[in-house]
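Quick notes on the structure that follows.
And now, chain A:
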Amino acid sequence: MSRDPIFRPWMDQLLKLLGAGAAVTGLYAVLMVYFGLSPKTLSAGYMPQQPVPYSHALHVGELGLDCRYCHTTVESAAFAAVPPTQTCINCHEKIAPTSHKLDPVRNSFVSGLPVQWIKVHDLPDYVYFNHSAHVTRGVSCVECHGRIDQMEEVHQVKPLSMGWCLGCHRNPASHLRPVDRVTDLDWGLDRTEEEKAAQGNEIMKGLGLIDESGLPTTRLTLLTNCSTCHR
Partner candidate 1 sequence: MEMNTEMLDTPAVETITAEDSVDPKPVLMLAEFETADLLLVAAAQVRDQGFRLWDCHTPYPVHGLDGAMAIRPTLLPWIVLGGGALGFCGGMLMQGWMNAVDYPFLVSGKPFWSIPASIPVGFEMTILFAAIGSFFGMLLLNGLPRLYRPHFRSDRFRRATSDRFFISIDGRDRRFDVESNARLLGELGATAVEVIEE
Partner candidate 2 sequence: MGHGSTIDLSTENRTLGSLSGKLIGFGAVLAAFGLVGTLLLGMLEGAFDEAPAQSHESAASHGQSDPGTAPSAAQQQHPAAQEKHHEVIHGFVTEWSIWHPYLVSVCFFLTVTLGALFFVLTHHVTNAGWSTVVRRIAEGVSRNVVLMALILIPIVTPGPMGQLYKWFQPDPSDEIIAVKASYLDYDWFLVRLGCYFLIWTILAWGYHRSSVAQDQDGDVRRTSRMSSFSPLGVLLFALSITFAAYDLLMSLDAHWFSTIFGVYIFAGSVLSFHALLALLIVWLQANGRLTRAITDDHMQDIGKMMFAFTVFWAYIAFSQYMLLWYANIPEETIWFLRRQSTWMWGFWGWMLIIGRFFVPFLFLMSRHIKRKRLTITIGALWMLAMQWADMYYLVMPQISNGQQFPFKMVDVTIVLGMAGVYIIGLALSLRGHSLIAERDPRMPESLAFENA
């Protein structure tokens, strides 16, 4: 007595292919999640359109304004203040007083309501980041924000992910510079890695992160403590 088998011989070959396909798909999905959902992909390059086409390249790069002229609280507070409209008006009362591009600024000055700038470098609420703690210890603006002085429009360069933060917190030496050079975004670009490390180590000694013999101190371990950033 015969019966008709519901599956055919060739389907077993298909089964092998399906198995291999499932394995590949699984791997693909994992890699997609790992790379696709990473802040490197999702956040870096973020460039919202601002209400005013303010050019850092012009103001900082060409005209040579210091960062701290506008972001006044950066050395003393956790938050790097976005300048009030008055700061803009200081110059733009005289310079380009009729430019339509500056309409929102003048409107703001008249009405007293702030310009609706859009925050580019936005950390999650559970991250405690203190600008003054970094800036006054020799971490330059450029380390996190990139060459703002060359940007027509500000965009996020670094991923600002936790792993990226840790990269520096674990091994700060080559990211440090003399405190008075912090806002010079084009300073020391020609230094070699060895020079950076040597210079950084001296600064770390000064900060008490490593001792005279170059061994890490307890202070250094605090840089990677959970509660340093998650308070």
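The definition used in the following text is that a residue touches a chain if its C-beta (ideal position, glycine included) is under 8 Å from a C-beta of that chain, and two chains touch if they have at least 3 such contacts; residues count from 1.
With respect to how the candidates were assembled, all candidates are chains of the complex that A comes from, given by their letters.
The structure displayed is predicted, hence computed values, not measured ones.
Between chain A and the candidates 1 or 2, touch in this complex occurs only with 1. Taken together, the chain A residues at the contact with candidate 1 in this complex read 1-9, 11-12, 15, 166, 221, 224-226.
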